[in-house]
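Notes for the one structure printed next.
Apart from one protein chain that is not included, each protein chain of the complex appears where it belongs.
Letters A, B and C mark the chains in the order given here, with residues in each chain numbered from 1 onward.
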Amino acid sequence: MSFELVSNNYGKSAVRLLRVTRDGQQHDVKDISVDIQFEGDFEAVHTVGDNSRVLPTDTMKNTVYALAARQPVGEIEEFAQRLVEHFLDHNRQVSQVKLGISERLWSRIPVDKKLHPTAFVSGGDERRTACVTGTRAGIAISAGIDDLLVLRTAGSAFDGYTKDSYTTLSETRDRIFATIVKADWLYETRETNFGSCWRTIRGALLESFAAHPSESVQHTLYAMAKSAIERCKEIREIWLSMPNKHHLPFDLSRFGMENRNEVFVPTDEPYGLISATVRRA
Amino acid sequence: MSFELVSNNYGKSAVRLLRVTRDGQQHDVKDISVDIQFEGDFEAVHTVGDNSRVLPTDTMKNTVYALAARQPVGEIEEFAQRLVEHFLDHNRQVSQVKLGISERLWSRIPVDKKLHPTAFVSGGDERRTACVTGTRAGIAISAGIDDLLVLRTAGSAFDGYTKDSYTTLSETRDRIFATIVKADWLYETRETNFGSCWRTIRGALLESFAAHPSESVQHTLYAMAKSAIERCKEIREIWLSMPNKHHLPFDLSRFGMENRNEVFVPTDEPYGLISATVRRA
Amino acid sequence: MSFELVSNNYGKSAVRLLRVTRDGQQHDVKDISVDIQFEGDFEAVHTVGDNSRVLPTDTMKNTVYALAARQPVGEIEEFAQRLVEHFLDHNRQVSQVKLGISERLWSRIPVDKKLHPTAFVSGGDERRTACVTGTRAGIAISAGIDDLLVLRTAGSAFDGYTKDSYTTLSETRDRIFATIVKADWLYETRETNFGSCWRTIRGALLESFAAHPSESVQHTLYAMAKSAIERCKEIREIWLSMPNKHHLPFDLSRFGMENRNEVFVPTDEPYGLISATVRRA
Partner (left out) sequence: MSFELVSNNYGKSAVRLLRVTRDGQQHDVKDISVDIQFEGDFEAVHTVGDNSRVLPTDTMKNTVYALAARQPVGEIEEFAQRLVEHFLDHNRQVSQVKLGISERLWSRIPVDKKLHPTAFVSGGDERRTACVTGTRAGIAISAGIDDLLVLRTAGSAFDGYTKDSYTTLSETRDRIFATIVKADWLYETRETNFGSCWRTIRGALLESFAAHPSESVQHTLYAMAKSAIERCKEIREIWLSMPNKHHLPFDLSRFGMENRNEVFVPTDEPYGLISATVRRA
């Protein structure tokens, strides 16, 4: 029996870095986790245990810290590009480098109504993300948002749907709509103000989530995607994934009471999961 | 061989509730998780399987939703009191009810520079907590904060400590100080503006964390505790727990480079863990 | 500006089910979590909020329980097929149904050296998985293993690799090799004894992990993949993902002591991540 190595990847994941930049009394922090994946000519490492072309994942990790020391990280899309270029330049056997970065967000602590120059409080679970994929032919830059938890209490309906013999859900014109937005978009060009774009798209997603007259998660997801593309000309396409974090009205009728759409049970499981990709036509 | 039931507890944990309150176009949400524990005369349920005095934990759960429907939750310390009183009043066999509440925090989404009346974004991992313990003799009300993640990049030292043959840590006058504050305090009286106290204490903890010239985690923890007690006269005692979320300077010297206190490896394990209780004398 | 819905998916995730089957005094349990995803003609739900073709995800959930009631679950690949066929048969607007199942494993508790007929202890984090994708043209059946944590203390080397200016890793002929195996394979035919195949492949993976003279994670991963394909003729292709759960030798030389390859620090972050697909040629 003979075998074929169809595809292979290797790299280092969860390389965590805090980079401090000092501008006089004012400090900035960049708090990131980096994932690196190589593809390339690694047949022999698998088939005969020949490591001569393998750059150790430990060296990949060291490289992250070394490049972070040479200059401030800057926007994560830029740091990812520098890492991709370094790895491609120094490793002829590598055909593709994929560099993912997830950034934890920090806010300055207010002290006496002024933002403190060197003390920070966590921005929560939300992450800013970027992914740069580089080959000998060129690079692709995408960015996104992870774990942006939002909830609205008005203007969300779900009715008029297909019923079959197993359908028991009640139709409603007024439900809780809660989701954890995950977004990924592709930049059209490397000459982009990545930070500004990210904030614009985040704002567009939040505002349209809040204000859209919602007939379903799909309906609002599509409106959010359109809004992001409309406001940020540097992107043409966005993917959104939005789990439906169900909040079930608690049945008070068993106690002779009425639930005036006020008392809900938040649930984690099971959950609806809706995703789509929308593109400027 | 004979046996003694030394102590026993039972109850329902993780009863999750979202309570919506509507004031015209403006909605408010209270998003809580409730833990209930009973102590009392439950010997027979253990020893002979006699359930006649057992209020099912399912009923405890239902009671949370029923009382949340009767009136808005209000401050979590108040809702916990109403639940404790209900359970003590209706269950003669119960000697103690312990009612813990953990509140997830939400902020309004800004749309066109105004806060949206019915749409919210998560306040992150941080939780506001309360614990009310009621017996036939009276009640005790404590409150706190969970998972308040903070970090500072200046004014934090650790030196002058004991060395022994296994000590390898370098002394420093300038290190990263990051921690996840957990706080619990006891109220002196039931007649308290609990929401206002909570915000005052949170502000005191954040500000003293940011500004204190720190010789150690213990040193700053003590300053934070003092600041909380000074600013909120309704409390006499506070317990703080502060893990040291170590950020290790990355050793760049192996590459012939210097780490100008700029490049750090955030680590989760192992971690220092410091806690103390401070009281107004 | 006009927009295009490039792709879309929706469904219910984490539908948890425990199905008990009784054969006289002997009970069996099947403990699964089901993920369902539909693709199809759902343009209007996104663009104009028309839900008329949407089968609610709540109905998908109900269907899982209804079909589990009609007959025992059996092998998860078979239950997934029944669900896929049901959804395709009853929903003309759907072009593809993807049905993932993750099975938690239970062992019987031994009592007086016999396996108890109705009491079980958890098999740990490991999961048996299956994924059936059905379209109007046919179905594809894959299966796998998740979270199979293994460790070996001998016969694992890593040396002879590429060095650059950031390489500091020491070469070794004797290291700890620990990983969490994730596997997915595609069945060639629907006429398969899925349970028997799964156990055969699991055994092949474990045995070759244990016994392979390892020059790298890649080297052993390839040997494991070959062994699985060799032993199970019903599969032609397998994908393996194996994070390198690094165990770092602790540096005792600072205390004037020697580490005789006995004292290690297990770490979760960062971790190497190696994956590949191998196919019978």
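Basically, a residue touches a chain if its C-beta (ideal position, glycine included) is under 8 Å from a C-beta of that chain, and two chains touch if they have at least 3 such contacts.
Predicted model only: the values in this text are computed from it and were never measured.
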Chains in view touching the one left out: A, B, C
Full-complex contact with the absent chain, from B:D41, B:D159, B:D174 or B:E258: B:D159
Contact partner of the left-out chain, one of C:S122, C:S170 or C:S196: C:S122
Hidden partner chain, touching residue among B:R173, B:R199, B:R254 or B:R279: B:R279
Residues of chain B in contact with the chain not shown: 1-16, 35, 37, 42, 45-59, 61-63, 66, 90-91, 158-164, 166-169, 214-219, 221-222, 225-226, 229-230, 237, 243-244, 268-281
Absent-chain interface as seen on chain A, which is shown: 165-166, 168, 254-255, 267-269
Touch list for chain C against the chain that is not drawn: 16-22, 27, 29, 31, 62, 65-66, 68-69, 106, 109-112, 116-126, 148-155, 176, 206-207, 209-211, 247, 250, 252, 255, 257-259, 261-267
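Throughout what follows, only the chains that are shown with their structure count from here on.
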Most widely separated chain from chain C, with each centre as the mean of CA atoms: B
Most heavily contacting chain pair (counted by C-beta pairs in contact): A-C
Inter-copy rotation, chain A to chain C, in degrees (Cα atoms; steps of 5): 180
Chain closest to the assembly centre - both centres taken as Cα means: A
Chain centre separation in whole Å, for chain C relative to chain B (CA means): 37
Whole-Å separation of chain centres (CA-atom averages), chain A against chain C: 24
Between chain A and chain B, centroid-to-centroid distance (C-alpha), Å: 29
Per-residue overlap in chain A, given as positions that touch at least 2 other chains: 16, 62, 66
